[in-house]
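What you see is the complex with one protein chain gone and the rest in place.
For reference, chains read A, B and C in written order, and residue numbers begin at 1 within each chain.
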Amino acid sequence: MNTSEKLYHPGKTGIWIAGALGDIAVTLITGTLSMRHGLSSRSGLCTELPPVNGLSLTSLDQLVFGGVDIIDRSICDVAESIYRNSKTFSRELLDTVADEIGLIDAQIAIMPELSWQASGATDSSCTLVQLIDRLRKRIRQFREHNGVDHVVVVNLTSAEESTPDVPEKATLEGLQRLIADERRDLLTPGIIYTYTALLEGCSYLNFTSNSGPELAALQELALRERLPFYGNDGKTGETLIKTALAPLFACRNLQVLSWEGVNMLGNSDGSTLHDPTKRAAKLANKEQVISRILGYSPHADVAINYVPSLGDWKTAWDLIHFQGFLDVRMSMQFTWQGCDSILAAPLILDMARLSEFAWRHGESGPMHHLAAFFKNPVGVEEMAFYPQFEMLLAYAHRHLGPEKSGKSLFSTAVP
Amino acid sequence: MNTSEKLYHPGKTGIWIAGALGDIAVTLITGTLSMRHGLSSRSGLCTELPPVNGLSLTSLDQLVFGGVDIIDRSICDVAESIYRNSKTFSRELLDTVADEIGLIDAQIAIMPELSWQASGATDSSCTLVQLIDRLRKRIRQFREHNGVDHVVVVNLTSAEESTPDVPEKATLEGLQRLIADERRDLLTPGIIYTYTALLEGCSYLNFTSNSGPELAALQELALRERLPFYGNDGKTGETLIKTALAPLFACRNLQVLSWEGVNMLGNSDGSTLHDPTKRAAKLANKEQVISRILGYSPHADVAINYVPSLGDWKTAWDLIHFQGFLDVRMSMQFTWQGCDSILAAPLILDMARLSEFAWRHGESGPMHHLAAFFKNPVGVEEMAFYPQFEMLLAYAHRHLGPEKSGKSLFSTAVP
Amino acid sequence: MNTSEKLYHPGKTGIWIAGALGDIAVTLITGTLSMRHGLSSRSGLCTELPPVNGLSLTSLDQLVFGGVDIIDRSICDVAESIYRNSKTFSRELLDTVADEIGLIDAQIAIMPELSWQASGATDSSCTLVQLIDRLRKRIRQFREHNGVDHVVVVNLTSAEESTPDVPEKATLEGLQRLIADERRDLLTPGIIYTYTALLEGCSYLNFTSNSGPELAALQELALRERLPFYGNDGKTGETLIKTALAPLFACRNLQVLSWEGVNMLGNSDGSTLHDPTKRAAKLANKEQVISRILGYSPHADVAINYVPSLGDWKTAWDLIHFQGFLDVRMSMQFTWQGCDSILAAPLILDMARLSEFAWRHGESGPMHHLAAFFKNPVGVEEMAFYPQFEMLLAYAHRHLGPEKSGKSLFSTAVP
Partner (left out) sequence: MNTSEKLYHPGKTGIWIAGALGDIAVTLITGTLSMRHGLSSRSGLCTELPPVNGLSLTSLDQLVFGGVDIIDRSICDVAESIYRNSKTFSRELLDTVADEIGLIDAQIAIMPELSWQASGATDSSCTLVQLIDRLRKRIRQFREHNGVDHVVVVNLTSAEESTPDVPEKATLEGLQRLIADERRDLLTPGIIYTYTALLEGCSYLNFTSNSGPELAALQELALRERLPFYGNDGKTGETLIKTALAPLFACRNLQVLSWEGVNMLGNSDGSTLHDPTKRAAKLANKEQVISRILGYSPHADVAINYVPSLGDWKTAWDLIHFQGFLDVRMSMQFTWQGCDSILAAPLILDMARLSEFAWRHGESGPMHHLAAFFKNPVGVEEMAFYPQFEMLLAYAHRHLGPEKSGKSLFSTAVP
């Protein structure tokens, strides 16, 4: 296939997941199989909407899954547990895809040595350099065994404790020195995943609030390797609604006095975020959106409560207290009852397809057109959802050209 | 003052209101006085936000109020009743502005002959031609007595029953024939207000769901007289939220299965809309937004319930039932607790200032850049709030030019 | 078995259901089998709570199901449809009980001739007298075939149009004359079910808003036959909450100004209640509770909206606007998201067990101690939930005697 053909004919694409046995990853894998079998619609996928669906994206049939996790389980066990606790899979779906899921297990490495934040740095069984080698080897095997043209590495691991921001993280050389010096107090697994993925020529997506693509050292590496990447922290529920609603208050000059948010969830994410040191980064991502959209900082607390009985079903309640004409105080409340994994999984499919497309078209560096998918999009000031989404539309129109763009979802042209 | 100076130096502007003794009108008048006295902030006014505040708009000090109503009351009585029932005015405000309010009473004509829909056409005390003459004379007196440069007529009357759409309404000549023939079965007061305003050289804003600016005959008249106009049906509460939220479901490819809305309010608007024949037009305006934004029609009922104890405080509850990845069903609810008049009044100030600006700059016809203010914006297909609001931003930028535009509320530029 | 033994040793009990193929009936049957197989807990059953569980009630193993419906389906088909639409059954449950369910189908008669309200009275294939004979024969066969000691007939049919209240309905003789005269304009299927059940020596429970046990003629028959009965209209969701909350406002002297309720549901009940003539009785039952508990009548509308996507999952939203000290106005809202059949089914099991118990102990007439189960309990003025529930507790204590009563759920004794 020559270059020009390749531009329009995507090959096999690998999605290699850090945290491959978590709820989101298993929902992503099972859901893709479900769509392949025609058992469910394409709901939730932005890449199926015009104009984005006009791009020559990799098809769902060409996706291959693999990855790494720290706990030894089978995908099937996780899927059964989701079925029982969250009822987002049907029995029929599980029965239909059981064999295919079983085969994917072989593509997932179990590497408990990746959990040094939890287990403590000292008792690690290998050096960071060795660890990176092991991960690189795994990714290479995945690529070769499956014959994939390009691998997109996605971070779906649990929230990590933040580490101090030292000058070494500003340069690739500095970062490599920290690695050589075994500075696990400064290096999170999230940083190692990003570093490894880029070294192996993979695109990288950081769907967590962990460190990674925002580090100057890693951006330097991505540009050197001519690879696209993006993050941080997928925008799936309460924050998504906030970034759609808060601009309304700004546009109508309604002064927000307080915007209080309460998130209740019962999955492992909820359990991890129960730990204040681990939720710090996530809360920072969630809290900044209001003040950055409004241009001032109202009282805006965000609480995350672990409520086990809810399972993967998150219930968020927000109270917005605001002031209008004559300084009269009014209020709005909303309750969001969504299933976290169901909301997150399709975004990863969308972004993996768009990452492969960017890579195939020789685009490297931060994919700002994916800003609408993240709570804290790297390098983008705009926090409002619609202007962010327009960046994706503009990207699609740029690639499609005027003649192919056709009818878009939104048109702002004055008649 | 020469032409060029006039362009940048707005003179006195009259706001002449049909329904001048309703809650919104009295809130508008009282609120303007409150701001003049420094008793309240500019909250709620979009024209105070960048970049719109960069335009040479008429100042609040240059506004003069007048109008017409069908029931004989004083502004002061209405204001006291709002104070008692809705608590949106403070005692101090009413005491401060009492004298000024008293003077405005003289600018308001009481014309019960305008209520033929309620009273029946036959027992009218004058012909439509005579009625139009009386209204024109009133507007002329208001303009001359107050020395205003330009009058903006605003329709804030109660919801009217719709009348059949006959071919005569498509041309100015046809409309004039219906007037001459006393066809009150086909002509609503709303049509008469629009016709009269345009004949008298006034801009026209239709904040109600009544007939007016959307009629081809009246658009013909506006263009002939080189006058700007816009409507219909101010977007203040539940529908506003809908047009900000529904696009989110579209952008994320979340299939809306049902979007049920319940509006509870206790003011005269609620009382009028209790009558199914009168709420038909309003419900049509409210219901269309969902299907026009989504591109398909989910189950989407809107109920309007009259709950007297709520007064002007509307409580709207919406239930959104939707389907995401793997066709999993999720839901969102919101409760909106706002004061109708407080939400509506500043929009009229905004639009009156922008109408006078358009008139001063020789712009005529439908002001599409005001689309974000209306449930059913004349001639605009786009129903989503943000693209509508961007039309206003683009208008401001066009007038300001690049050097003066400065920092806008939103910027969609990719970094 | 002698009399005294019989008193303490319940035999086989039949639950014979009018509307046996509706969602509630199929949930009741499937749920009973589920508990027998140990697949689900006894949640939802009051008869499993102390002190009621101290009574010698028939065990779940001794229950036998049968009944009649107007549409020809199998229980299995209905169960599969519930599984798909409402997800209240698991695949495993359906697979486990499939054979048992299949056997129950033989106990259900399909009699389209019972739908004269829908189909029109004239084209009936048989007289009312013939119809009653057929129903009696069916019940007799059910009793004999299954060797049951006592049959409880339960009405779970759809809401019917009310019929005029004529003097004949006040006496058994009058009612029999209406039957002989084929007065289908005055006689609903609900009346026929009650009449037939009592003639056949069955207890009768009316879980619908249809006519039945409240008719003087039928109460006369029940007393003559020495049979217990009760109704009307099971209290499962929004009304249940109302009768628990409204007394709080009364006790605290908080004046309720408005209590607005909106019920959204998508099952066949929702579809039937979409018809204003059919929902009249149900709305009357729902609306009266507030004024009867408070002793005055605030604005209290109840809306029932058919929202198909919700299936059996009812979402009710209530807004309570009230006035406290200094006449300050405050509000409360609640959202109830429950599954109608899941809430209703256990109440029928409870009441069937208690009906059999009453019959075995020679109690006849209205079972006032079941008041807490109904929106409109026959012959009971008290509408507040807790005083109603105490009637059940008192009943249990009366039967148990002081020594066996043990620890109750509630104790009001001052320490």
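Operating definition for what follows: a residue touches a chain if its C-beta (ideal position, glycine included) is under 8 Å from a C-beta of that chain, and two chains touch if they have at least 3 such contacts.
What you see is a predicted model; the values in this text were computed from it and never measured.
When the full complex is taken into account, the listed residue touching the unshown chain is A:Pro308, out of A:Gly102, A:Gly147 or A:Pro308. Across the entire complex, the residue among C:Arg36, C:Arg134, C:Arg183 or C:His368 in touch with the chain not shown is C:His368. Note that of C:Arg252, C:His274 or C:His361, the residue touching the chain absent from this view is C:Arg252. Counting over the whole complex, chain B has residues 87, 90-92, 335 touching the chain that is not drawn. Listed for chain C, the residues touching the missing chain in the whole complex are 27, 30-31, 34, 40-46, 48-49, 88-89, 93, 240-241, 244-245, 247-248, 250-255, 295, 323-328, 330-339, 342-343, 345-346, 368-369, 372, 379-382, 384-387, 389-391, 394, 409-412, 414-415.
One chain is missing from the display, and on chain A it is touched by residues 257-258, 260, 262, 264, 298-299, 301, 303, 305, 307-310, 315, 317, 319, 321, 329, 331, 333, 335.
Here, only the chains that are shown with their structure count from here on.
Between the CA-based centres of chain A and chain C the separation comes to 50 Å, rounded to the whole angstrom. Centre to centre, using the average C-alpha position, chain B and chain C are separated by 51 Å. Per-chain CA centroids place chain A at a distance of 43 Å from chain B. Taken residue by residue, chain A touches two or more other chains at 335, whereas all remaining positions touch fewer.
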